[in-house]
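A single structure is presented below for examination.
Left out: one protein chain. Kept in place: all the others.
So that you can tell them apart, the chains are marked A and B in the order they are listed, and the count of residues begins at 1 in each.
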Amino acid sequence: MLAPIEKNRVGPEPLLPSPPLGERGACIRNSGLGLALRLGWRNLWRNPRRSLLTIGAVAVAFAVLILLVGLVEGIARQMVANGTRLMLGHLQIHDADYLPGRSLHDTLGGPEGTDLPALLAAVERAPGVRVAAPRVQGFGLLSTGPRSAGAQLVGLDPGREARVTTLLGALVEGRGLAGASPRSVLLGKTLAEELAARVGDEVAVVTQAADGTIGNELWRVAGLVQTGLGALDRSLALVAIGDLQALMGLAPSRIHEIAARLDDPEGAEAAAATLERSGALPAHARARSWRRLAPELVDYVALLRGSNWMTILIIGLFAAFGVLNTMLMAVFERTRELGVLASLGVRPRQVLGIVVAESACLAAVGLATGLGLGALGMTYLVRHGWDVTRWTEGITVAGVLFDPVMRAAWDWPGTARVAATLAGITVLAGLLPALRAARMKPVEALAAPVE
Amino acid sequence: MSRPGGRAAALALVLLLAGHLARAGAAPPAPDTDARAIVDRVDRLLRGESSEGELTMVVTTRRWNRTLTLKVWSQGTDKALIKVLAPAKEAGTATLKSGEDIWNYLPKIDRTIRVPTSMMMAAWMGSHFTNDDLVKDSRLVRDYEIAVASEGVHQSARVWEFLLTPRPEAAVVWGKIVLEVRRNDLMPTWARYYGDDGALKRTLTFGDYRVMGGRLVPATMTVVPADRPDEATVIRYASLRFDVILPPETFTLAALRR
Partner (left out) sequence: MRILVKLAWRNLWRHTRRTALTASAVALGLGLVLVFLGLQDGQHAQMIESTVRMGSGHVLLQAPGYQRRRGVEMLLPAPVVAGASAWAASRPGVQAVLTRAFASGLLSSADGATGVSLIGVDPAVEAPVSRFATRVARGRFLAPADRGTAVIGEGVARLLNARPGTRVVAMAQGARGGEIRSALFHVVGTVHTGLDEVDESLVLAPLASLQAFLELGGGAHQVALLLADQSRAGAVAAEAARAFPDLETLTWAQADPQLEAFITLDDGGTYLFDAIFFVLIAFMLLNTLLMSVLERRREVALLGALGLSPGRRLLMVLLEAVMLAALASAAGLGLGLAGHTYFRLHGLPLAWFTSQSIEAAGVILDPVMYSVLRPGRIVGSVALVFALTLGLSLLAARHAAKPADPNLLKAR
């Protein structure tokens, strides 16, 4: 009944390999999981081309999904980095009244100010905080002879600021503030154009001082910065913190803001809460994470991740469809043999097991290959990224500059979820044909034409 | 951002700088037409007038107090030059108004800066004035409909209350102004400025009436913003002369620096 295997035979091969004579009975009786798997595996390779192609489809789908998850994770992290590293920082500390009015009088610790070195040290001791930088902020009028314009004045500590944000690194002309002579200012490029000011020129600055007098001073343009964000480039004037305090009549102990950089942006909420509870902050001070300061950014990242999951689902379903396709064909063309098996006494549950095992093996090999391919692709994308600068200069989304070199980042939980989802879907896809196979009536099956 | 109270101060400042009505014993005005006549007389007296004066300005805010001694020259409603005499730290700071433009001179950095439109509502010298107030002309008769709202008694003097409602085309932001004037000598006692919604925005109070430069004037004016009644700007004239001959160089950018 079970003919020996012929080479060069075209058409479906028998379901069971030809065992040594004495073991035939044993074969049929011994129907545990291990046997189902072994059979499933062997059945897979009875039609190598078809199996390889299907495995290929699953592998490509899985690799693509890994890359998608990695890319979206990478882009999300880049957006957060761009949004926080330019000027916001991961965390900011202000007097509770300071936002949103930004009155120059609402300094940390009130009119007496605060012990700045001690406060900075205390902030940096909080878990997850790497560096903290102090800032003084105000609004003033800049003038170069006939032209004048309003500007946002920001007093910085260049050394600390450079370790918290990339703002000072946006220098496009001239030199930075570190080590510059006193009363040097960096202007936003668009602001400088409006003032017709060049590096080396003098600008007069006028502002309301804390004691009500008119603070005024002459500053020299040391350099120009260009962040790419129009709102900043049109209005920023950066100086050393001491210079701005002198102009505004603020004592050195009075600052408006501390911006901090963390090891991991995701820890910002926890760090802010810890700082507020710790008592290290001056009275009436508040710590806020970037999530609360830039909610549009948070929304956009959520949108990115959400729509990515829809993509993953669709591609996954597609790959599963391919598996279903293949397995259905496999089952149908072996209808006759399944009938033979059934009439031999193999129970439907066992038939189910064999077919499911086949699709499981398919899925497993596909996933493993896909993982390998995906890992290769990820390694490249993580290290070099995907450069789309050619098409995309200076896009901002949710108020943040979009980085034209898209780098991927490993997202282990996400990848694991994708693997589980895909594995689940493909095995489920194999279930349908398996159920069909198991339910086949032997008499009908035996009568089916050989396809 | 802007200091309310400025506009009231402007009205007062202009009234003061350019000289003032007032002969004792003026006849009580008949309704409406005479009310207009009074205010119109003020307006016409303002034109072509010149003045020179010294005053102190005391600004009280929640955070700080300041006292400045100023010297002021004016010509009509078109030109004005204000110089800070004291305190020493700010002496030499000057503001020149010519038409609708303002320039500030800052002696510490020896620079003259033109104030752009975007800064027009910023406080002038930290007071409850704004740059805009200095710039604006007073055109009461042209910009407002004037009617007598009531008659009464204020601090044992008989007074009229005038209601000024802006004409539809007038470039003013007030919903209405209520001005109280003493009947016997036509001295203003107070002016209240209301927004479109009818809410009081600021109050200007006059006092200390005396003769200066040959005219009866209120030597003291106080501006109080309605949303911050604990703050005020008080102006007190030490001296005031009218109809002075002012050479044209008085109102030039060069004059700012002298």
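What we mean here is this: a contact is a pair of C-beta atoms (placed from the backbone, for glycine too) under 8 Å apart; a residue touches a chain by one contact, two chains touch by 3 or more.
Remember, it's a predicted structure, so these values are computed and weren't measured experimentally.
*Asks:* Shown chains touched by the missing chain?
*Replies:* Visible chains that the missing one touches: A, B.
*Asks:* For the chain not shown, which residue from A:44, A:64 or A:209 touches it across the whole complex?
*Replies:* Among A:44, A:64 or A:209, only A:64 touches the chain that is not shown.
*Asks:* Going by the contact rule already stated, which one of B:92, B:166 or B:207 would touch the omitted chain in the full complex?
*Replies:* B:166
*Asks:* Using the definition of touch stated at the top, determine which of B:76, B:92, B:107 or B:195 touches the missing chain.
*Replies:* Residue touching the chain left out of view: B:195.
*Asks:* Can you work out which residue in A:114, A:165, A:227 or A:326 touches the chain that's missing from view?
*Replies:* A:326
*Asks:* If you put the missing chain back, which residues of subunit A would it touch?
*Replies:* Subunit A touches the missing chain through residues 8, 10-11, 47, 49-50, 53-54, 56-57, 60-61, 64, 150, 231, 295-296, 299-300, 302-303, 306-307, 310-311, 314-315, 318-319, 321-322, 324-326, 328-329, 332, 388, 391-399, 402, 451.
*Asks:* Residue by residue, what part of subunit B touches the chain that was omitted?
*Replies:* Residues in contact with the chain left out: 1-2, 4, 99-101, 117-118, 120-121, 132, 135, 166, 169-175, 193-197, 201.
Keep in mind that, in the parts below, only the chains that are shown with their structure count from here on.
*Asks:* As a quick test, compute the distance in whole Å between the mean CA positions of subunit A and subunit B.
*Replies:* Whole-Å distance between the two chain centres: 61.
*Asks:* Can you check the complex and tell me which residues of subunit A touch subunit B?
*Replies:* 105, 111, 141, 143, 146, 148-150, 204, 206, 208, 210-214, 216-218
*Asks:* Which of the residues in subunit B come into contact with subunit A in the complex?
*Replies:* 59, 61, 63-66, 89-90, 93, 104, 106, 108-109, 111, 113-116, 118-119, 122-123, 125-126
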